[in-house]
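The other protein chains are all here in position, but one chain of the complex has been omitted.
Order as written gives the chain letters A, B and C; numbering starts at 1 within each chain.
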Amino acid sequence: MIIVLRPESTPEQFDHVLERIKELGLKAHVSKGELRTIIGVIGDEDKLQVQPLSAIPGVEQVLPILKPFKLASRELRRQDTVVEVGAGVSGVKAVRIGGGALVMIAGPCAVEGRDVMESIAPKVKAAGANLLRGGAFKPRTSPYSFQGLGEEGLKVLRDVGHGHGLPVVTEVMNTRQVEMVHRYADMFQIGARNMQNFDLLKEVGQAKKPVLLKRGMSATVKDLLMSAEYILSEGNPDVVLCERGVRSFEDSTRNMLDMSAVPNVKGQSHLPIIVDPSHATGRPDLIPSMAKAAVAAGADGVHVEVHSCPEKALSDGPQALLPAQYAELVRDLRKLAELLGKTF
Amino acid sequence: MIIVLRPESTPEQFDHVLERIKELGLKAHVSKGELRTIIGVIGDEDKLQVQPLSAIPGVEQVLPILKPFKLASRELRRQDTVVEVGAGVSGVKAVRIGGGALVMIAGPCAVEGRDVMESIAPKVKAAGANLLRGGAFKPRTSPYSFQGLGEEGLKVLRDVGHGHGLPVVTEVMNTRQVEMVHRYADMFQIGARNMQNFDLLKEVGQAKKPVLLKRGMSATVKDLLMSAEYILSEGNPDVVLCERGVRSFEDSTRNMLDMSAVPNVKGQSHLPIIVDPSHATGRPDLIPSMAKAAVAAGADGVHVEVHSCPEKALSDGPQALLPAQYAELVRDLRKLAELLGKTF
Amino acid sequence: MIIVLRPESTPEQFDHVLERIKELGLKAHVSKGELRTIIGVIGDEDKLQVQPLSAIPGVEQVLPILKPFKLASRELRRQDTVVEVGAGVSGVKAVRIGGGALVMIAGPCAVEGRDVMESIAPKVKAAGANLLRGGAFKPRTSPYSFQGLGEEGLKVLRDVGHGHGLPVVTEVMNTRQVEMVHRYADMFQIGARNMQNFDLLKEVGQAKKPVLLKRGMSATVKDLLMSAEYILSEGNPDVVLCERGVRSFEDSTRNMLDMSAVPNVKGQSHLPIIVDPSHATGRPDLIPSMAKAAVAAGADGVHVEVHSCPEKALSDGPQALLPAQYAELVRDLRKLAELLGKTF
Partner (left out) sequence: MIIVLRPESTPEQFDHVLERIKELGLKAHVSKGELRTIIGVIGDEDKLQVQPLSAIPGVEQVLPILKPFKLASRELRRQDTVVEVGAGVSGVKAVRIGGGALVMIAGPCAVEGRDVMESIAPKVKAAGANLLRGGAFKPRTSPYSFQGLGEEGLKVLRDVGHGHGLPVVTEVMNTRQVEMVHRYADMFQIGARNMQNFDLLKEVGQAKKPVLLKRGMSATVKDLLMSAEYILSEGNPDVVLCERGVRSFEDSTRNMLDMSAVPNVKGQSHLPIIVDPSHATGRPDLIPSMAKAAVAAGADGVHVEVHSCPEKALSDGPQALLPAQYAELVRDLRKLAELLGKTF
């Protein structure tokens, strides 16, 4: 950590800062320049993270040096983490995510009923999807919109998915739901709106199932990794990150897909990261090219909403691909994956 | 709702759209122009809100006309809502918020212990604060930062606040905490990170205590009002909104304070709205002028973090005012309020 | 400047960095920690600003310490700059901006003709405006929109303004126009889209008339001050800054007014700063409260678009106040200014 003093700081203020550093059991290295005095602080940065040194009179800036995440960090673990979903579930083909193995997650936004799900699951499987999605609890901006089928939806998702040999992933919105979702799902999804619902992160961190953690709408890449750190620090190592676009001034897409988050995360962290072009763009005409770009950028998978009848979907219909469009997309992604030496 | 067809849409697609509108029991008004066909849909817009008409082939745009919130809307209720906090609590002076009555919320970011709280509460009260704040559950970006004292913190906050005649407000982060926070606090706070934690909104909507709802970091004013609608639609009419800055590219302040949200909300909604310049700017040097600007803009109160020793605060110390600075600020705000015909 | 080396940097890389620092005639202070080596560099930071030290292998971060602007800086000049507009122009009442003197700039978005201008100028003057605005060169998003009257517009603006004793300000968009605008206007305006048109900044920096510099749509406060530095460094000390909103995700206002820019600039710079709530919000219903908030926040003036018939205005009509609304606003601002010990 580096502390920069104001040009007009007094010798008393300088002494006070040094004293506080000593109190914490840390060492100070002082550089006095013509215009500014700079103090490098060496030692356990954890102690400093909770210290509001910038509130001390005479201090102009406090600059952290170390990254605030540890368990998620590439410095701790050089090798890519590979997350396995659905292992040991009877009748289900487990999926590996990371380390060269791509995941193809597909399914409707919401679970609307057994029939609709049965009309979608075999088609996305035939197209090449290896993990089925569908929401039973839906975070909706309006209280008057469809809120999901709840436990009934979880049952449908599991039955249909496992019936076709596919593991399933679904959103958990609330600490009260963790246990129930755990009973049915092979992977938890934490949605963008809950990326900083820290109690929820802690509870899925204590559960023993993989977690798909979506980036918040105004979260930086560092924020995303800090949220992953919450899960990891509770003992759950199986976290897959998901870039799904952030809020911006651009009004012709639902969000702005920050594609550079893929290599940005991979440089700093060993965790896998996938891309969700459906929520990122909100436009079926843009999804295929963004899915291809994601794989080319090094993503460990793609998450796409697919619906057999988008115009009757109870949630987010306008951004879903038709099964046939999805099949064509997966064909293209397969060729790309081969070229890049990846598999799914 | 208005539906615009693509220039190349076919007569079959046009018929298909009309049929879907009829199915919903609504009437269509068709305008055929040289380049586009436009269909106005008249009737109960609720039915349309869940219909993904833009997923129908041939449809270019779907433009909603009515505001998606109802109970929060000024159209429903012309008169300003006045929220009362702490009414009927023995020894406590109840506070009115809205309709010309300003609230002055002050206190430390986190409840750190009885002694610290006792060193702050009488000072902010003497300065003119009429509602005491302090977090017992702290949403922190890092799992390694101080997470709050939990129930012990709630007890301290209530005891110290009520001991000085002040009602208290504190954050609830999790549905599991609603009951406990309800036992101690006079007002719930929903933090920015939980503005779209819809299950939590529903549960405080069922509780019978006022709610301070903070704007999310990338929430639009409409999103904020929709989240208020969740609380109102569960039967709790006592919602106070809080502008606390949004994420932006500006890197010299913690967030960007969207001051225009104050009159923007007031034009559309009858709910009171206050401003939190502490979180919005993260800089004590900017807090006083932003508090004054908020009152001049028409805000129904100001929320300021005050700490007796910011450099030892366990959370957000660098953005707290000292009690003496706060007292000076309230003196200025009082003159401004008088000029504008408001009271606190 | 502080240089942080990567944990895995080699001794050769360390030596190479030290060598480059020496080549520049600067001194290095080295702090070796357990995890990182930190090098403080003391001396003339100008030399370092053009040095891409972060491109040296082994370097993780380069953190600048000093502010990159000098002439605009409060450290250079403690006292507020007061800019005088229209001094020595016959028949005109000069206006002082800064140091407690507020400027009230008003007028139509575009100069549309002598009659329209004559229907506006006496009314805004009677309301209390002391500087008349109007665009003769209009930066329009569409090439098919009205582009302004050019020199004819400049003539009308000057004749009408000076005829009523008001100095005038108008936008210059292009280096080729500097000379012509200089002939007619008492103050140059640099619009948001040209805030980083550096050649234009240099040319108005060589001209001997005050400059109203508007903040760019995605400019930070530091960027704004750096653009002011361009003008100052060419010898023109008379720069007035203008906050006019920045681009954001909020879609119910034209831009997001960053009110905290007012005290933020004042803490770092001696230059006056005013606020333009017309462009910032794009909504007449929000302009009066934002103008009041600006004065309460410490702004040195307010810039408001006023039109006698907004619905027939050739540019930005929907955001203009009517003369009567403007008169009411100025009455309110006058009371606020009195309370704050300011005059206009």
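We adopt the following convention: a residue touches a chain if its C-beta (ideal position, glycine included) is under 8 Å from a C-beta of that chain, and two chains touch if they have at least 3 such contacts.
Here the structure is a predicted model, which means the values were calculated and not measured.
Q: One chain isn't shown here. Among B:33, B:88 or B:341, which residue touches it?
A: Checking each option in B:33, B:88 or B:341, the one touching the absent chain turns out to be B:33.
Q: Per the definition of touch given earlier, which of C:130, C:170, C:197 or C:236 contacts the omitted chain?
A: If we include the chain that is not displayed, C:197 is the one touching it.
Q: Since one chain isn't shown, list which residues of chain C touch it in the complete complex.
A: 20, 46, 49-50, 52-56, 68-69, 139-147, 173-176, 193-194, 196-200, 202, 217-218, 223, 226, 229-230, 233, 246-247, 310-314, 316-318, 320
Q: Counting contacts across the full complex, list the positions on chain A that touch the omitted chain.
A: These residues of chain A touch the chain that is not shown: 218, 220-222, 246, 248-253, 256-260, 262-264, 267, 277, 280-281, 285-286, 289-290, 292-298, 335-336, 339.
Q: List the residues of chain B that touch the chain left out of this view.
A: Spelled out for chain B, the touching residues are 2, 4, 7, 29, 31-36, 38, 40, 42-43, 61, 63, 65-66, 75, 247-249, 251.
Going forward, only the chains that are shown with their structure count from here on.
Q: Distance from the CA centroid of chain B to that of chain C, rounded to the nearest Å?
A: Between these chains, centre-to-centre, one finds 31 Å.
Q: Where the CA atoms of chain A average out and where those of chain B average out, how many Å apart are those spots?
A: 26
Q: Please set out, as single numbers or ranges, the residues of chain B touching at least two other chains.
A: In chain B, 218, 246 touch at least two other chains.
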